[in-house]
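Before I ask anything, let me first share the structure, which is written out below as structure tokens.
With one protein chain withheld, the remaining protein chains of the complex are depicted in position.
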Amino acid sequence: MATLNKQAQKKIWAFLALGTFVGLLLLPLFLSLPAGASGGAPAPAASTAPPVAQPADAKPVEKSRDIWYKTEGPVVGAPAPKTTDGPKDYPRYNFESRVLLWVANQQHLYYGSFVLAVPIFCMVIEYLGIITKDKALARKYDQLAYDFIKISLTAYSLTAILGGILVFTYLTLYPTFFGYLASIFRPVMHTYALLFVAESGTLYIYYYGWDRMREGFLKWVHVSMSVVLNMIGTVLMMLANSWIAFMQSPAGVDDQGRYLGNIWHVIHTTLWNPINVHRIIGNMAFGGGVVAAYAAYRFLTAKTDEERAHYDWMGYVAMFIGVCFLIPLPFAGYWLMREVYAYRQQMGITLMGGLLAWLFIIQAVMIGSLFLTTNYYLWQGLERMRGAERYQKYIKYMVFVLITCFIVWLTPHTMVMTPGELKAMGGQQHPVLGNYGVMSAKNGAINTIITTTVLSFIMYQRGNKVPTVKWAPMGNAFLFGMFTVAYINIIGLAIYGYYIPANVRVGLSVPQVATTLSCLFIGVLLNSIMLKGAKELGPTAWGQVSVRSQYALIMLATAFTWMMGLMGYIRSSVRLFWHVNEIMRDNSPWAFTHTIGFAANMISFNVLFFWITILFVFWLGSLGIKKAPVAASVGQKVPVPAGSH
Amino acid sequence: MFNAKRMGFITAAIIAGAIAAVLAILPDSGATQLMRNALAIGWPGGLVIVTLMLYFQFGRAKDPNRGQLVFRSIIGLLGYAMFFIAIANYATNFNDESFGAPGEPRFLPVSLVMITVSCFTMAMYFKGLRVLLQLGGFMFFVSSCLAGFGNWLPQVKADPPPAEAEGGQNVKEMSVQDRADMGEKIIFGAVGASNTQGAIGKGQCPLCHGFQKGFLSERAPNLFGVPKRALEQMKDVKYSQKDASKRDTAQKEACPGCGTASTAVEYIAESHACPNCYVVAGFGVKGTNDKESPMPVIHKSPIGLSIDEMIAVDTWLFAREGEEPPSPEDIENAYKKFIPEADRPKPAGAPGAGPAGPVPGAPVVTGDEPVNEIFTKALCFACHNIPGIPGAVGAVGPKLVERTNAPGRIKDPAYKGKATSVREYIMESIITPSAYVVKPYPDNIMPKDFGKKLNAAALNKIIDYLAQLEEGKEPPKIK
Partner (left out) sequence: MDVILQMLSGKLVEGYMPIQMLWEMGGCALLFIAVFHYLGKKGIKVNKLAQATGLFLFSIVYFTIRIYPPIPFSVRAIYAVMTLIGIFMWVSSTNESWNDFRKPIFAVADGTTAATRMIRMVSVILLPFLVGFLSYNSMKPSADEPIELRTVHPAPPASTKVHGKTFVLQTSNSPYRVDDDGKYSNEVQKKYTDGNPWDEKAPPYMQYVREGGQIFFQNCHFCHGDNLNGRGMFAFAFNPIPANFTDAGTIAQLQETFVFWRVAKGGIGLPREAFPWASVMPPWEQHLTVDEIWKVVLFEYWHTGYYPRTWD
């Protein structure tokens, strides 16, 4: 009991220290926000002091209306400049400036996302290490967290360098536009820079203090620091998001782009929060992918069985984190899309049904392949376990279900065909496949794919275990029944969707998603409970897994990266020919929207550039390793994160 | 089980054969060109590898690994060649508007495939870099699939719409539809808002005028069908089209010698410039026997539309009836006829650039403005006479000298409201105008939605001001 009290005390002190720390670090933000608001808004002051001082030539403060919030405010800034094509507004090399900016932006974003995501894993894993009672396991977790942060440290300086390159690219190639943005976001940009300093400081203390703060109270301070680190990181990201959100759905300015003195309106545009949420979740999935790739790389280069076991496990954990965040990602995306539709319906239709719709088909391919790869990795994981052979015979049926759903999922609404084929088919719509092209079929397909993935995971959890709890037969029957009902429900609703009006049909996705999610949560939870104290048919032999599984991890990582590039491009290009939507027009020669193929090439280039550099970073990281990671004695109980959730 | 060396020979043979075949059969084709470009970029490295190969072959005659080393150099050379052909392909086909010859961006994924092959081939023989090469190759492979898919889909490039002309707000150069849209925006605050009840724009017209058939329009004539009706109105005896001096109104002519209107456009222009010149029966200021109009002069403060804006408004009035609107020059001439040179509003920058009117549903004022601005923006001035507020000489409603009026009215036996003080009475009259209606003014004229349009701060300012007003005394200074 006494120890527990001591623990609790430690926790309290740690949280107090943490609070102070956070307060100090976020101080600049709080100071600058009201200062920005009032400093940029002389209006309230105008009604009191200045008119008394100089009533004669006091100009009346011109007021104007916020383009989004519809409130009135004093005009503070200059209107958005009207650019013309030429070296004044668009100085250039003998090359498309937009492409250069694209590369700079995307590389900065990749590294930034990675650097923001990894500390979040570190925090969770380090915390797990602290609360785990098993000493060996705790050490293993701690080592893993340390490994993670080590990877991100090299990437961190690269992020800063790329950020610098990005700013220079903006300043040199788009000076007028950047000047306008800077004039509006002046206080935000400075806060951003200050926070970056705070982030660096915290990160270095966190990393270099790892060994010193290893024991007792100091360890709690250390883990608290990771919380601070992540808070700063998140605020940083949100501030950066406010710029792009402003470009897409401006607020806080009037219809000529004149700043109206309320910095909060400028930051808090209608798409800001959806983008924030989407990005945080996306960063986590992406970070998981990169770490999984790192683990795969180390696994494949490993010389000893211990190393192989460690990195196999690390890859599994990273993949697990990545996929955990992949599942809520579509919901965040849905919210963002809804807000886009609410903001400008045209923008929504350009995305989903118009010019950019084909890019969403590529995205559909990627989402499908991510799920397929996840399943494949889990099936390969069965090889690690003796006794899992009994599940391998089901794989072929699951392959069939997945591929069939994938085929439905990929059947395009508007088919690409030659006019000859069009005639042979007798119209734009195919009587059989046309039905796969609509929302109802897609919803059914994707939910079936996710449910099957859950089934794969449950199968994997069971691998080498046989439940011994008394109610095991009943539990099994319940699981079986639940999945059967789920499949029937999802597919039945998908078919029913053809017979009802669209507004009701939209509502059908709710029970479908609910079915999938309840399968996910109830199924995994029930399975975990059933496997408590289960009989093991054989040990989980970490490291004894096929090379193919590691390629699946690489595939996941590459696909995440590609998808991020793609979605970023879609979000950015939906502004079409605007720098700032409906306020500042892009009058450069590159205001057109590139072809899909060109975009795909650029995204590939960015992805590969990122991976070549990050492989280099990995290689650097492996140079610095003097000793092998803490050898986990083979055969010892190894944590499976799923069981603990 | 798997003989890598044999595989290597086979691969080398295939690649070398393919390259040789292309060079031999198609000496002038694009592929040959590509290889030449690749050679131009990558010859130094290639030279190094060849030198190495020669050194291994002849310089190390005694080395037992000689065969191995030479073989590796050959493979390395092949991989290197593929890599640079891929880069050359990327460089030439990067953009369909590449310098010189037009490129084919569709071929770029081919580069990725070539690099994939090159990576995997080399991975077989260079043990130290094997994993890196394989991983890299696999990533190139995944990317090539995705990029290939993207390029396989038919391509569409979207050009931006033509840029608006510089300062292209010139009302005369707009298309008829754009001009009408601008007019609608001035009247109702937004394009397409003309069907929305309560929508009101900079021109503030819908406060009194109805615009749709059947819309409530008690304070001023409903303007539905006005282009046609104008022709009939002009024949009215009261309008006295022949001789303006015979008119029985407070102001007989818009300006001395301006005369009367002869077309519908001129009629509308005259109505805007001189509301008093002719008052439609029943819509005059109460008690003046339709000699005076409650409508403010539109080109003067506080509404102050420019001529360009009035052109847009008139265009809309015609266009929305499905009639061919008169040309902007005609409308401008009509206004010039009724507004003397000195009176004409200066074009203040681009028309329409001024503050947009309040948007339906949004509060009209923030409450931070000085009280006179509140009166103007809330449009009180249009109907009420408020001493001390410039322009507030309306006669649709009673004069707002509330310090004098209110105590008497609260005591009036007909008073049904709940107010007990002057302030409460003013508040009540603004929020629920029907609680007490001053005689002889009719009920249901004052809008009942000021409670929504004005916030507490604004109401307070209004009440503060009105409660100080006394009949016959100087109005207080506006802060």
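The letters A and B name the chains in turn, as written, and every chain counts its residues from 1.
Definition applied: a contact is a pair of C-beta atoms (placed from the backbone, for glycine too) under 8 Å apart; a residue touches a chain by one contact, two chains touch by 3 or more.
Not measured: the values here are computed from a predicted model.
Of the candidate positions A:Q9, A:S157, A:Q429 or A:T468, contact with the hidden chain is made by A:Q429. Interface note for the absent chain: among A:L355, A:A472 or A:L537, the touching residue is A:L355. Of the listed residues A:A309, A:L402 or A:V513, the one in contact with the hidden chain in the full complex is A:L402. The chain that is not drawn here is touched, among residues A:L171, A:V416, A:I529 or A:L620, by A:V416. Of the options A:F95, A:Y498, A:F521 or A:F616, the residue whose C-beta touches the omitted chain is A:Y498. Mapped onto chain B, contacts with the missing chain fall at residues 1-3, 6-7, 10, 13-14, 17-18, 21, 152-156, 158-159, 177, 180-181, 184, 191-192, 194, 319-323.
Although one chain is not displayed, chain A still touches it through residues 341, 344-346, 349-350, 353-355, 357-358, 372, 375-376, 379-380, 383, 392, 395-396, 399-400, 402-404, 406-408, 410-438, 441, 495, 498, 500-503, 506, 546, 548.
Rule of thumb we're sticking to: only the chains that are shown with their structure count from here on.
Every residue of chain A that touches chain B in the complex is listed here, in rising order: 43-44, 47, 63-65, 70-72, 82, 94, 96, 255-256, 293, 296-297, 300-301, 355, 358, 361-362, 365-366, 416, 551, 554-555, 558-559, 562, 576-577, 585-587, 591-601, 603-604, 607-608, 611-612, 615, 619.
Those residues of chain B whose C-beta lies close enough to touch chain A in the complex are 94-96, 99, 105-106, 108-109, 112, 131-132, 134-136, 138-140, 142-144, 146-147, 149-151, 153-161, 163, 166, 353, 355-356, 359, 362, 365-366, 368-370.
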